[in-house]
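Shown next, in structure tokens, is the structure this report addresses.
Only one protein chain is missing from this complex, and each of the others stays in its spot.
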Amino acid sequence: MRYLPHSAAERAEMLGVIGATDIDALFSAVPKSALRGFDLDLPAHSPEFLVERHMRALAAKNHAAGDGPFFVGAGAYRHHVPATVDHLIQRSEWLTAYTPYQPEISQGTLQMLFEFQTQVAKITGMDVANASLYDGSTATAEAVLMARRITKKNKVVLSGGLHPHYRDVVKAYLKDDPDLVCLSPSPEGQGDILSQVDNKTAAIVIQTPDFYGHLRDLKGAAEAAHAQGALLIVVITEVISLGLLEAPGALGADIVVAEGQSIGNALNFGGPYLGLMATRKEFIRQMPGRLCGETVDAEGNRGFVLTLSTREQHIRREKATSNICTNSGLCALAFSIHMALLGEAGFVRLARLNHAGAIKLADALTAVAGVEVLNDTFFNELTIRVSEPAAPLVERLARRGILAGVPASRLLPGDPGVENLLILAATELTTDLDIEALTTALAEELA
Amino acid sequence: MRYLPHSAAERAEMLGVIGATDIDALFSAVPKSALRGFDLDLPAHSPEFLVERHMRALAAKNHAAGDGPFFVGAGAYRHHVPATVDHLIQRSEWLTAYTPYQPEISQGTLQMLFEFQTQVAKITGMDVANASLYDGSTATAEAVLMARRITKKNKVVLSGGLHPHYRDVVKAYLKDDPDLVCLSPSPEGQGDILSQVDNKTAAIVIQTPDFYGHLRDLKGAAEAAHAQGALLIVVITEVISLGLLEAPGALGADIVVAEGQSIGNALNFGGPYLGLMATRKEFIRQMPGRLCGETVDAEGNRGFVLTLSTREQHIRREKATSNICTNSGLCALAFSIHMALLGEAGFVRLARLNHAGAIKLADALTAVAGVEVLNDTFFNELTIRVSEPAAPLVERLARRGILAGVPASRLLPGDPGVENLLILAATELTTDLDIEALTTALAEELA
Amino acid sequence: PDEPLLFEIGDTEHSGVDLPEVDLATDRLGGFGRKSKLDLAGLTEPEAMRHYVRLSRLNHSIDSGMYPLGSCTMKHNPRLNEKMARLPGFSDIHPLQPVSTVQGALELMNELSHWLLTLTNTAAVALSPKAGAHGELLGMMAIKAAQEAKGEAHRTIVLVPESAHGTNPATAAFLGYTVTPVPARADGTVDVEAVKAALSPDVAAIMLTNPNTCGLFEPQVIEIAKAVHDAGAFFYCDGANFNAIMGVVRPGDLGIDAMHINLHKTFSTPHGGGGPGAGPVVLSAALAPFAPVPFIKGVQDRFELIEHIEANALGRVTAFHGQMGMYVRALTYMLSHGADGLAQAAQDAVLNANYIKSRLEHAFSVPFPDYPTMHEALFDDSFLKDSGVSTLDFAKAMIDEGFHPMTMYFPLVVHGAMLVEPTESESKQTLDRFCDVMLELAKDARDGNSARFTSAPTKAPRRRLDETRAARQPILKWERPVDLPKAAE
Partner (left out) sequence: PDEPLLFEIGDTEHSGVDLPEVDLATDRLGGFGRKSKLDLAGLTEPEAMRHYVRLSRLNHSIDSGMYPLGSCTMKHNPRLNEKMARLPGFSDIHPLQPVSTVQGALELMNELSHWLLTLTNTAAVALSPKAGAHGELLGMMAIKAAQEAKGEAHRTIVLVPESAHGTNPATAAFLGYTVTPVPARADGTVDVEAVKAALSPDVAAIMLTNPNTCGLFEPQVIEIAKAVHDAGAFFYCDGANFNAIMGVVRPGDLGIDAMHINLHKTFSTPHGGGGPGAGPVVLSAALAPFAPVPFIKGVQDRFELIEHIEANALGRVTAFHGQMGMYVRALTYMLSHGADGLAQAAQDAVLNANYIKSRLEHAFSVPFPDYPTMHEALFDDSFLKDSGVSTLDFAKAMIDEGFHPMTMYFPLVVHGAMLVEPTESESKQTLDRFCDVMLELAKDARDGNSARFTSAPTKAPRRRLDETRAARQPILKWERPVDLPKAAE
């Protein structure tokens, strides 16, 4: 078989060296009843071209975003990834390298992570960032736990504007915790979060742009939180917004977590994605996840190592800050390369393009009868109220080849207040023709 | 602009070092009338995603071979290329390396070429092979010129079974040469080539499998040629046939040229392809193209260099064996990797799969009313005679999504004898369903 | 070889993208627009290409050499998997598109689930965890949810053998459990009697790795499972070592209740310098009702995606549906191997480890010689006694011979442990070269040539790095030197 280097003769020769009569002799510790006493109802090995045919047939059953007008967002965004990015991350030395525990032969990965941490710190305006977490949602849960460790307090208040999946992940991580307050999601506001802050509060969690696309006041939130000794955790699901919006660090955020997928990474039906986490210098030792630091080698040359690993599970075991023992390395690499290609000039222009596209979209939607745009502010995503339930409408538009956005009810099922809400995103890939196709179809469907 | 590293400030600084007032000062030798006194009717620079959109739109206007049943051959064949091959040839150190004139920093390319030459020599059964030529057709023309140099005779006889494009290229290279005899292409035979051999003959050129898919007797041809001091040039357009057919070298061939596209290379609408050329040891110094040879370095370690370059244009100028100063390096790499993955076991199995597919195709076509299979012998390609002109029939089948093969008239226009002939190929990618779709549609169209 | 930081090459003017400047006379930012500067360096495309190509060359990788890394299963990563993951029908679909437009994706997830369930003989699978440790967390959450549903929230103890991966106690602690260690027998395996002795009505679960971290198959695993179940507790199996037994032993037949499967170890999704991973968890019938959302349900001729259940005890552990990109790679890998190929791969992995053990056991010390090893060969460093060479030194000397070091100092239960896992991907030629090098190094260490080891590596891109300094005075990002201007002006 193509992936297995031994010939039958080599296997026999090796068994001879071992002194085993057959391969089963090496499985002698396995209870007889459990060793291969079964027939697996699975196919046998297959030539590459047949495997490829099978996978292509599955792929062909999906409507790819590039196949037509596309406005789906709500936490994952379709952006252009430069060909250079995907080429480079497939390079053997990046793709097939191990976690850089042996720094002498891992300087490529380590220097990249150091650069990545710097980029994340710069765009968020924070002191330090880690080497990435699984995704934005789990990073949010980790941030909540981190805030509790730092403040040694328990109450956590989640804004109603937090992505419902993120809220659910926090709830799962804090199972049945009475100190977790989840404000009710409302399309107009994030709930009266500031009045919830008291001196037992570890943190408030605010997303901006929020689930509905509204931009949120971080400065006021930070002041209110800090006045009670609580931390402000800022959640960002569209990281490109940082090209145009003020850095959370400049507004008083204590921990910033974000979904980094928009930079360098494809939609991938939801994963793998890239959790970003940045914080203040004084909180480093409570931060979960890998960290890369600068040092020198025995000859005094600059080099990089994974550091502060005494926080981590492989050293601290049950006393670790988190059970995490992976980062999203390859996605972080893609992010870092794309961000290096953008640079400040490109990152800001990309953000401006996105915002301009959303303004066009908002203006075009406003002109459609039966559509109400709810947002006063937005970055590249906004919410509309339509004159009928949004979910079946989206289904009908999909049959016309238009992927029109996310019905709020998909993430908030059973909430009658959101039944007619539809969340739509525009990016640099959205064309005027796409918008025209959408509004025309919407007008027809709603007529 | 994304490919140009200088900022405006850097350009100004560099002009300062040069001592030039502006960039035009560096173009002072250009006659004023010719320097930028025009307006180019061409678009300005464009973001990557817009370029990609444009190119995808063009690509979408083509019917890709993978989109449906596909039987087109006649000198280019659709085979499966392992993902590993295309991945590896895109690796920076292969893709963006220069011709290996500096051997100390080109051992990768050089060792690969040495391995490639060995592979080509082995499959053709010849003593030596070069590092590749442009493609099979130009290699054929070069072989003819080479045979003339070796024999110091002029008459060359081309079999009627030679691919018409190959014949045309030889004709163009030997412009108006009365010593070039092109036998008339006939679907049944290759013409009476042996009776054409006389003591003024430099070479006879025989293709097998020939243009119509027939297998040809090389042994008899070699004997007839050699009896008159002429050489036998063997042309192969489907190199996978060598997995199942006797090696030309074992049958007396003097020069073997082939189109190597089938191994490792995509269809690419006709190029780039890969010319293979192999010959007897005694003819090396008359062989065109690059050659890689083994040697040692100053420390006695094995190494490889381009060698025998005194045959080539950059040394010999007008006395060179050819004006060629390029090989098809990256295609040769793809060939060599694919061939290394196949190995003897895989190469033979691949050839057998192809032949088995063609047998299925032949049998299925035989059963269709109005279709006559002309071939007694074939490898993976065969010719049928249908009850009406083949070209419009192929066009109608294409509209049904079936690419049914090549009408012989496309390559031999104006020849009434071939108007109803259709040449079809099967490969390992041809499925039973493909064959069924073809025969069903053929039966309907011919009914 | 030295490559400057990108911030030392680029500046805020340079960019490797061409994006149009748009007019934003009237923005909709409500005054939240950015006022602070980013100070983010950019590179043009040619500069970026060189930066990342050159950096990459400072890495060891599977494609360039062997990783004899115990517990990490660094095997060949087929490029077909990468190609398939990039088909637009998989890579360019959004997790929240209408379900009717992603039927192929759901079918793929269903097919992958079928493979995992069949290979493990279990009742349910939760695909969504993002990594092995995340899967562990989910599995233990399911156990907790199940016990709470039974009114057994008082079960607050989790038994963990001393040889376990660090994630096991970390996960248990994360969920509020108290960790009780279970000692191993002298032969390196867990004694069912010791487990029985530790079991009590307060025990929620045992977390056991099998094959264990000493490379041994737990011979009493079925008895242990029975004892655990008899005590009303659950059996969490750490699946990190599934590569040794896939297609050969079904964990469900051993009595496990939950096990995570590292797609990036066992099914060859690439390690990528540290992730992303993917850690689906298979569950027994007893735990199946406590699986998290989302999951797939086949309904007649189509697939539904269940994203919410009002009464679901666990909820969701990640946004969206998990690591689709890894599902594609893993399924491609499975289909390529087939059931026969996976079993052959497991057997080859075990064969290779035993071959190494046989070739090295006369020079290296084998702490647990009683059983054939599974896919890992465990040695300890007693052969280095009095040589002046530490295990770390020895490992660093391997770098100079072109090998990644083996896993060191793990499992913790073995002093100076050296854990070697060749995987099935290595050819006999490579194994022989590895063994030759190891034997030569061992001889040299015993012969007193300690300088070769204590100074190693000398042929790597860097000499040994000062990790203490890095931790004491952490420098975690690049700071602009005062004398470096902000842009090329």
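A few notes on this one:
Residue numbering begins at 1 within each chain, and the chains themselves are lettered A, B and C in the order written.
The working rule: contacts are C-beta pairs under 8 Å (C-beta built on N, C-alpha and C of every residue); 3 or more make two chains touch, one makes a residue touch a chain.
Because the structure is a prediction, the values reported are computed rather than measured.
Displayed chains that the missing chain touches over the full complex: A, B, C (touch as defined at the top). When the missing chain is restored to the complex, the residue among B:184, B:199, B:323 or B:387 that touches it is B:323. Summary of contacts with the chain left out: across B:156, B:169 or B:421, the touching residue is B:169. Between the chain not shown and the residues A:9, A:369, A:433 or A:447, the one that touches is A:9. Mapped onto chain C, the interface with the missing chain covers residues 9, 18, 44-47, 49-50, 53-54, 57, 63-65, 76, 78-79, 336, 425-427, 429.
Along chain A, the points of touch with the absent chain fall at residues 1-5, 7, 9-10, 45-48, 82-84, 86-87, 92.
Here is the rule we use: only the chains that are shown with their structure count from here on.
Centroids built from CA atoms put chain C at 46 Å from chain B. One finds 19 Å separating the Cα centroids of chain A and chain C. Among the residues of chain C, those touching two or more other chains are numbered 11, 13-17, 19-20, 45, 49, 53, 78, 80, 82-83.
Each of the following residues of chain B touches two or more other chains: 2, 47-48, 82-83, 87, 92.
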